[in-house]
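Shown here: the complex without one of its protein chains, the others still in place.
Let's turn to chain A:
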Amino acid sequence: MDDWKPSSLIKPFGARKKRSWYLTWKYKLTNQRALRRFCQTGAVLFLLVTVIVNIKLILDTRRAISEANGDPEPDQDYEEALGRLEPSRRRGSGPRRVLDVEVYSSRSKVYVAVDGTTVLEDEAREQGRGIHVIVLNQATGHVMAKRVFDTYSPHEDEAMVLFLNMVAPGRVLICTVKDEGSFHLKDTAKALLRSLGSQAGPALGWRDTWAFVGRKGGPVLGEKHSRSPALSSWGDPVLLKTDVPLSSAEEAECHWADTELNRRRRRFCSKVEGYGSVCSCRDPTPIEFSPDPLPDNKVLNVPVAVIAGNRPNYLYRMLRSLLSAQGVSPQMITVFIDGYYEEPMDVVALFGLRGIQHTPISIKNARVSQHYKASLTATFNLFPEARFAVVLEEDLDIAVDFFSFLSQSIHLLEEDDSLYCISAWNDQGYEHTAEDPALLYRVETMPGLGWVLRKSLYKEELEPKWPTPEKLWDWDMWMRMPEQRRGRECIIPDVSRSYHFGIVGLNMNGYFHEAYFKKHKFNTVPGVQLRNVDSLKKEAYEVEIHRLLSEAEVLDHSKNPCEDSFLPDTEGHTYVAFIRMEKDDDFTTWTQLAKCLHIWDLDVRGNHRGLWRLFRKKNHFLVVGVPASPYSVKKPPSITPIFLEPPPKEEGAPGAAEQT
């Protein structure tokens, strides 16, 4: 570049010699036209090069930028693909911001269709009675929740009120009645329906049909109602067709601070409804709990398997209590979901836990049993170092000292071969029969409901002969069979560390739950120090029992054991009663006694060599089966064991479920 110099304007400088050289050069230059031409061409060429470099630069920059943005593009594709799967066909018809919703209500069938896609259809007989409620996302049209409240039955309307109150304002609510939905629809519920703007809902009568679409806190978008003409007949089927305008996505979301936790929360809350304050815009309930760590936690590295089905609300409640328990380590938790259900997986993701789905195998009890097997195998595969696993179910509350309880007792499983499991659940631990959170028992039955499984037991004994899918067995009944249990026992606390709250389930219904589970005692005291844990070992426990029996006061056997006065009104005493038990499997009198004590009487639970231990009126109460129990030797000769006659068998007695 420097060799081309402008010819005239620059004054020559330097030595004279140089100047003359310059002049010569200049002279030559100015006089040679051809050379000047050449220089000009050179300059033009140079300009051309600059232009080319410029163009290349622009092109390259654009390419680099498009590459940098390259990643999001597949995502957009993915989202588009998802969009097509949505019930609404908005894409097909351009930017239409309206959903057409069809709601049908009749005696034997209900359905709801959104933009032509059926999102609810129920025409099963003897099922799905009551008010069906669907919640749609007001921005996307996604189904966020689907519930049915059998408001023909008591208390269901309360559940409905609870649910509707939890739904965020602005959501689209759809209600439709199948069969009958008014019998136990109380004033509170009717008032709520009125506040939603419904005309017919608050006036819903016996066997009326009713379909309703409205925005929570906003306008009613459509409603149809047909009265039942007579007690014995139903209202005419109604079909409601209405357009629901969609709002913008921003309106549908809350403005939480941008943190990792809130990102999880946002993802969750834009998909599902009915989880209350977790999605509250103003004051959302925390989803991280950070309970106090447990000093010297022996179960910190024990994997926790949560066995779940499709009861996401239960799972939500369960995981909250689990993650709040002292000494929990979230990365050890795996939730196993039986089936490809989305909502339980959403709940798992909300808490940032690991979730694994399981293709259902077989049916009913066998399906549960196969799910258990796969879950346990997977747990030990994922944590090959683990010697134990904690097994939980989705319908349990977990006590705040659950891990503390296990940490204090888990060494027993290692040191005592005669143990089968440690369980957090005492089958006989009801409000009126359990007292001492520091006390542990040995029992011959396996209670389940929050328990610890030894890996060697599973890998060497249970897994190889686990019931195959075609055997419709309950896994827990199978585990309780003598072939599996082989005389081994489980450690349980007097006051349970888990609480069974599920009232919907395979072997469960509201009546059954009320009778056998609702009044179960559940420990809420943190950091309970267990008493004398080593006395739970095989030999030591016998010594302990003999000591207890020796100091126990023998009750007055002439009194009726079912009467409250059978035990004196004392506190802190130990009493013993002897009942008749001819053989190891003769539980006639025990079952009658259990029945009148209002404890578990459907099969025998909580026994240890013909001995039961429980609390009555704050006194420790021992029951010994004579003569089958080896502790019969403690019976004073003058005492005649109590015998209770079983009631005569009634035809068609309600066949209660056998177990949980």
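Just so it is clear, contacts are C-beta pairs under 8 Å (C-beta built on N, C-alpha and C of every residue); 3 or more make two chains touch, one makes a residue touch a chain; residues count from 1.
Criterion: contacts and distances are computed from a predicted model.
**Student:** Choose one: "Two-component response regulator", "Ribitol-5-phosphate transferase", "Cytochrome c oxidase subunit 4" or "MTX3 protein". The correct choice is the protein name in UniProt for the chain not shown.
**Tutor:** Options "Two-component response regulator", "Ribitol-5-phosphate transferase", "Cytochrome c oxidase subunit 4" or "MTX3 protein" considered; the missing chain's recorded name is "Ribitol-5-phosphate transferase".
**Student:** Of the residues A:Leu57, A:Ala124 or A:Ala249, I need the one that contacts the missing chain.
**Tutor:** Per the contact definition at the top, the residue touching the missing chain is A:Leu57.
**Student:** Among A:Thr468, A:Thr524 or A:Thr640, choose the residue that contacts the chain missing from this document, as touch is defined above.
**Tutor:** A:Thr468
**Student:** From the listed residues A:Glu126, A:Asp187, A:Glu260 or A:Asp296, report the one that touches the chain absent from this view.
**Tutor:** Final answer for the missing-chain contact: A:Glu260.
**Student:** One chain is left out of this view; which of A:Ile287, A:Ile356 or A:Val554 touches it in the full complex?
**Tutor:** Considering the complete complex, A:Ile356 is the one touching the chain left out.
**Student:** Please identify, in ascending order, the residues of chain A that touch the omitted chain?
**Tutor:** 1, 4, 6-9, 36, 40, 43, 46-47, 49-50, 53-54, 57, 60-61, 64, 67-68, 70-71, 73-74, 260, 329, 331, 336, 352, 354-359, 361, 374, 377-378, 380-385, 459-460, 464-465, 468
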